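As you look at this complex, bear in mind that one protein chain is not there, while each of the others sits in place.
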Amino acid sequence: MVNAAMFWIIAAITVIPAFSLLFARKAVHVAMSVVLVMVGLAAAYVTLGAPFLGMVQIVVYTGAVMMLFLFVLMLVGVDQREELKETIKGQRWIGLFTAAGLGAFLVSIVVRTVLPVAPTGVQGEPDVIAIMLFEKYVLVIEVLGFLLITAAVGALVLTHTPRLKPRRTQLEVQRDRVRVGADPVNKPMPGVYARHNALDVPALDPEGRPIEHSVSRVLKIRNQTVEGEQWRAQLEDPSRKEGDR
Amino acid sequence: MDPINFVILASILFAIGSAAVLLRRNAIIAFMGVELMLNAANLALVAFSRIHGEIDGQIMAFFVLVVAAAEVVVGLAIIIAVFRARQTISLDEPAELKG
Amino acid sequence: MLDLTWLLIAVPLASSFVLLLAGKRANPWGHWLGVAASGTAFVVGLLAFIQMLGLDEHDRSHAVHLFSWIPGGELNLDAGLLVDPLSMTFVLLVTFVGTLIHLYSVAYMEHDPDRRRFFAYLNLFVAAMLLLVLADSYLLLFVGWEGVGLASYLLIGFWNHKPEYATAANKAFVVNRIGDIGLILAMGLMFAYLGGLDFQTVFAAAPEATTAQLTAIGLMLLVAACGKSAQFPLQSWLGDAMAGPTPVSALIHAATMVTAGVYLIVRSAPVFEGAPAAQTTVAAIGAFTLILGAVIGMAKDDIKKALAASTMSQIGYMMLAAGLGPIGYAFAIFHLVTHGFFKAGMFLGAGSVMHGMSDQVDMRRFGALRTAMVTTWVTFGLGWLAILGVPPFSGFWSKDKIIEAAFVGEGAQPWILGGAALIGAGLTAFYMSRLFFMTFHGKARWTDGQHPHESPALMTVPMIILAVGSAFLGLFLAMGDRFSTWLEPVTGHAEHHEPVLPVPVIMVATLLLVAVGAWIAWRKYGAADVPETAPAASLATIAARNDMFQDSVNRGVFERPGTHLTRTLVYADAAIVDGAVDKTAHGFARTGESVRKTQNGQVRSYALTMLVGLVIVILVVVQGGL
Partner (left out) sequence: MSFTTPEIAWAPLAPVIIVLGAAAVAILLESFLRSPETRRKVQLGVSLVALIAAAGTAIAQWAALEGAGTVVLDGMLTVDRQSLAWQVLIAVFGTLGALLFAARTRAGEEAFTPLGSVAPGSTEETLARRKGLQVTEVFPLALFAVGGMMLFTSVTDLIFLFVALEVFSLPLYILVALARRRRFLSHEGALKYFLLGAFSSAILLFGAAFLYGATGSTSYAGIAAGVASVTGVDALVLAGAVMVVVGLLFKIGAVPFHSWTPDAYQGAPTPVTAFMAAATKAAATAALLRVAYEAFHGLEWELSWLFWAVAIASMVLGTVVALVQTELKRMLAYSSVAHAGFILVAFAGFPDGALSALPFYLASYGVATLGAFAVITQVREKAEDGTVLGEATRLGQWAGLGKRSPWLAGAMALFLLSFAGIPLTAGFVGKFVAFAAAISEGGWPLVLIAVIASAAAAFFYVRLIVLMFLTDVPDGQEDAIEIDHSPLARVVVIVAVAAVLLLGIVPGPVLAAFENAGVLLLGAAG
């Protein structure tokens, strides 16, 4: 027999967050709620005499599986919001009704069931589990190995991209750059050799001429070159000396 | 308290999980619904294991855990493949196969 | 030789494969190989027949074991052949007529680039037909049954350059499938009630089964027979099947395949013996179809379709006879044989006419061909006399016996069946004479540029041989009851029963009706002008043409009601039966379309379907189980 209070606590932390699967908008919220459900289930396992399984549940489910879910959620864009408005006619209500009906019917079946409870529960300690696994269920374990290989291979096949272009060395990169006539060295920063180092003031070459492309295009497009206006004017009109100001 | 109540709890979670598959368009959330169904089955197994005073149910739950993990890997890989092709993980979008 | 009867099937089958596999290389000699294969089968059949004649009457049933087919279990079935007088009759008919038609086709199909393929299909058909009649179990019979269906399907659709031909082929196949369901179900019932499918087991177990069981089996067999033999209500495909080359119509849709239903009923005699209700139904269907076919025949202007309707009607006679029990079996088969000769002969004649008239089939465009095609006219004429039942030609001997037998019995039945057979004889005389006179007599109504000419010898020789058969075979076989005695080991000895009317009365009445029918046809189509387009249906038009009909009595008494009856029945045939087939197909398609919409491509809907299904089954099973 198990502690009733424990049951109700577990029921609360599994069922309530589980509803987020149906109603929460953000996928991340759902994932975090499911993590909570998993923890609740782990607690249930411990209560039911399966401490090892409870631990494994936390490690595997909350620690690995749900993190994998989160990881993929992040990968596909965490801010993908889902419109909860239903697009398929009748799907929502028939779906809810059917699922609720299934739940209610299963519950009614379980309630009708009379099962004598064993006076002493089992204790699923690791050693007990281990012996069981490798005695009676050893074949299943071995077959599971193949399942894991399949999973790994499958993930690789579907997501791993090998190098399709040959890897280029630094030397090759540099050669190509020179060949297309790009600057062999870094581009000058704005403000270099100029009198002012505002971002919108072009650098000056050794002859004192402004290098226009040292100013980011973005600034020009955004019309944010106001601040350096007078310095520009000065550059364009070499007759004006610094002292004139 | 009778451990059979946990089976009731499992049934409810199973129903919620199945509802998520029916209602959610986000493939990942729908998939989490499936995971919840598997976990509900696990809870039922463990509860029955307690009722019968045998450990077999726990072992089975253990296997389910492993299987579910493998399934998650493959499932998410497929979802990523779909996402790369379509830039969306909505289940409603890929609906060209029909009729 | 009896043990070598498997050669009958193997030779044409092998030849068919050779022709199909050899491809274009076989073009120069392919058709001769086909003829040779069919001829070899005939020779084998003939030798076996001679050997059988030498045997004592009770030893004439010979089983040939081929191989173990579906072994073990409750259904232990071997593939084997049963050679007895009944199957031997068919073997001779199929191979003899078949060989003649092969020969005819060599010339008829001369200009077809795919002649080799045509002969491959013909050989395939012969092999399948022989398998059908030689099989020693219903299952093997079914193999042949489907085989002839397939071959006829391929042959109907042989000229596939017109889409409607393919449609016709399709329709023939589908309607035949309905018949096949009957046969499959009959086999299922036999397996369940009689414990086997081979003739021996079934016939041994039949007397012990209940009447209800036998009736069910019998009715299912009847459905099968109706499908294959174009009996009401599954007759609609036969007219469409005329789209195939004419030799095919002669072989398959006149002489052999369409009579398979009659064979099935006669072969299953022990089943029908225990099921009088089923037997009566067979007779009733036969009687109805013989009238229906005759009426349809009166309305058709297409020479081949008119002949097809006549086939339907004549098979109706055979079914009627087969439904009468032991007194009718022998006559059913007798009429089947004579009909095989004269109808095949007439079809070949029609082919010859078409050959000479650039494939024209509209009889309103024929006329006065007797001078242009003398051989065709004479051979066709002999067939015409035979089908009319004019003594001493073949049809007289077989049909008259059926009409007599139909008048045997008690209560209203002999009057109805006999009356139908009698009226049918008159109608037959009318429409066949109409066909004959419209084609060969009266004025020439040829379209411009037609130069009718006699067909080559390769075509006329088979026609002549068949015409000789049409003329004398009946007399030969009827003398001393040769044919009935020959079949007696299979059909059983029939006690002589007196018809409800004296035999001479029936005979005279028949001949009188035939004469009246032929005379009316002569008045309308031989002596008078035939309009080149069919008269329209509306009363106003008929009234407008009033002056065209000289004989107002004729019009008032026969023409108008006749026309209307004909049109109504033909319309009903087209609208109801064809319509039913089409509507069913249409309904299926519509249902399919609407169900198809549920597969909307949305995976969530699919999951919903599954879950709803789960909830329903779980509710039903759990609540129902408690």
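The first chain written gets the first letter, and so on, giving A, B and C; residue counts start at 1 in each chain.
By definition in this document, a residue touches a chain if its C-beta (ideal position, glycine included) is under 8 Å from a C-beta of that chain, and two chains touch if they have at least 3 such contacts.
Being a predicted model, the structure only gives us computed values, none of them experimental.
Across the entire complex, contacts from the unshown chain go to A, B, C. Which of B:9, B:23 or B:37 touches the hidden chain is settled by the complete complex: it is B:37. In the complete assembly, the contact with the undisplayed chain comes from A:144, out of A:32, A:144, A:192 or A:211. In the complete complex, the hidden chain is touched by one of C:47, C:63, C:92 or C:185, namely C:185. Chain B meets the missing chain through residues 7, 10, 14, 17-18, 21, 27, 30-31, 34, 37-38, 40-42, 44-45, 47-48, 51-52, 54, 56-57, 59-60, 63-64, 67, 70-71, 74-75, 77-79, 81-82, 84-86, 91, 94-99.
Contact between chain A and the absent chain runs through residues 106, 109-110, 112-115, 127-128, 130-131, 134-140, 143-144, 146-147, 149-151, 153-154, 156-162, 164-165.
What chain C contributes to its contact with the hidden chain is residues 67-75, 139, 142-143, 145-147, 150, 154, 157, 160-161, 163, 165-166, 169-170, 173-174, 177-178, 180-181, 184-185, 188, 191-192, 585, 588-589, 591-593, 595-596, 599, 601, 603, 605-607, 609-610, 612-614, 617-618, 620-622, 624-626.
Here, only the chains that are shown with their structure count from here on.
Judged by contacting C-beta pairs, the busier of the interfaces A-B and B-C is A-B. Remark: chain A and chain C have CA centroids separated by 75 Å (rounded to whole angstrom). Put simply, the C-alpha centre of chain B and that of chain C have 63 angstrom between them. Contact of a single residue of chain C with at least two other chains is seen at positions 600, 602, 604, 608, 611.
Shown for chain A are the residues in touch with two or more other chains, namely 88, 91, 95, 98-99, 102.
Across the interface of their complex, chain C is touched by residues 88, 91, 94-95, 98-99, 101-102, 105, 109 of chain A. For chain C in complex with chain A, the residues that touch the partner chain are 600, 602, 604-605, 608, 611-612, 614-615, 618-619, 622. Every residue of chain A that touches chain B in the complex is listed here, in rising order: 1-4, 7, 10-11, 14-15, 18-19, 21-22, 27, 30-31, 34, 37-38, 41, 44-45, 48-50, 52-53, 56-57, 60-61, 64-65, 68-69, 72-73, 75-76, 80, 82-83, 86-88, 91-92, 95-96, 98-100, 102-104, 106-107, 110-111, 113, 115-122, 124, 128-129, 132-133, 136-137, 140, 144, 147-148, 150-152, 154-155, 157-159.
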